[in-house]
Each structure stands twice: as structure tokens, then as C-alpha cells.
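A single protein chain has been omitted from the complex, and every remaining protein chain is retained in its original position.
For chain A:
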């Protein structure tokens, strides 16, 4: 499309952000009373709802229970109204299964599963509105939900999707940028130790740029972690009133 540049000469992106700026993050914990943990997170126009059940007894096949740690079961799905065209198969398709597997891998790195042998932890994430950075928003929402459920974790898990345009890394891509042919990389990080839980990229990128891109992603994740930290502390403050006699 003529006139739509992903990065203008003055350094502004399609939605007016600078290259290192994140979208506005708003989140709420404890949105459902029935689930053990739940959270709602918005990052720009991408909205995700995460729900956690557990740890509880293994449901279904007992044989899949691990004797020394808990099994994390993730399911990623998109609401049929989340994309511009109505989604025909909200879950069960290849993309959702792959995302679920990625989420499982990410949370197995952070949740201290060895404290719950033979149990199961279920994490369900649903995208209510999809505007780019689906994986990252899911990870952020699920982190809040896991914290809300009181499941021990080593650290927060923050994720961000970054892209590379005109020798500049762009943090937190929106849908227009992702589909505009930008090499995008999704990274999930444990901010305090700087440990990477998952890196995912399926685009072409020159290997010289990889280091810069990962650095930019890690910085963006640390910014996200600050926001999530505030949300958690606010929630703690509000809900810990009168819990003691």
C-alpha cells in the first residue's frame, strides 16, 4: 500500500509510536471467582483472558502423571470474533496447537513444578481481540493468572514481539506491522535473572542483526515486567485487607 511506511524518517511507526515504545498495557487480576487464578490483559488492541486451574489431581489419563513434578497443560484459543474475518476453528488447528506447546514450554521453565508431584496445572488462554503479538500477550496474561492462583514461580515471565525494519528493532509489533513483512521475533524472559524461556522466529533475518534484536526484545520484556509488577502489587494491596484477624 502506498504511503504506509512501517518506520517514517522521523522515527515514528504506523500508530505513532517510537521504535522502542510499547503499547499501553492494562491488566486486572482475579476476574473470575470460580477459577483458582485468572487475569485479563490488554496490550494496545490485543486483549487476552487467562485462567488457571490447579494444582489438582490428574484428570483423564493417570498414566501421564509424572511422579516427581506437576504436568502443565496449556490451551490457547482465539475467540471467533477476535480477528477481522470470523475465525472458523477457534482451537484445534495447527497454529493453536503450536502456541499451546510454546506456552507449555515457557511455563515449565518458570513454574516450580517439582513441588507438586502427580498433579496437573491447567492454563487456558483466550484471545478476545487479536492485533499482533498474540503469543506475548498470552504469556503476560498467563503470568498474572498463575500469580493470582498462588502457584510458586521463580520469577515473572514477560514476553514481547519485536521486529526489524530499516536497521532498527521495533518493540511490540501490532498486526499491521507483523503482516507488513517484518521479521518478527517473540521472546519470553524471566526478567530478574535475564534468563530466556523461549525464543521463536520464523522469518528471515541476517545473523548480524540477531544480537541487536534479542537485546531489544529483552529490554522491552523488562519494561513489561515493570508494568506487571505494578499490577500485582496493586492487587495485593487491595485484596490483602482484613485477611488477618
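Throughout what follows, a contact is a pair of C-beta atoms (placed from the backbone, for glycine too) under 8 Å apart; a residue touches a chain by one contact, two chains touch by 3 or more; residues count from 1.
Note that in this section contacts and distances are computed from a predicted model.
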| item | value |
| --- | --- |
| Among "Low molecular mass early light-induced protein", "Sorting nexin-4", "Exosome complex component RRP4" or "Transcription initiation factor TFIID subunit 8", UniProt-listed name of the chain not shown | "Exosome complex component RRP4" |
| Residue in contact with the excluded chain [from A:151, A:165, A:182 or A:198] | A:151 |
| Hidden-chain contact residue, picked from the options A:10, A:207 or A:237 | A:237 |
| Missing-partner contacts on chain A, residue numbers | 36-37, 54-57, 112, 116-119, 147-156, 190-193, 229, 232-233, 235-245 |
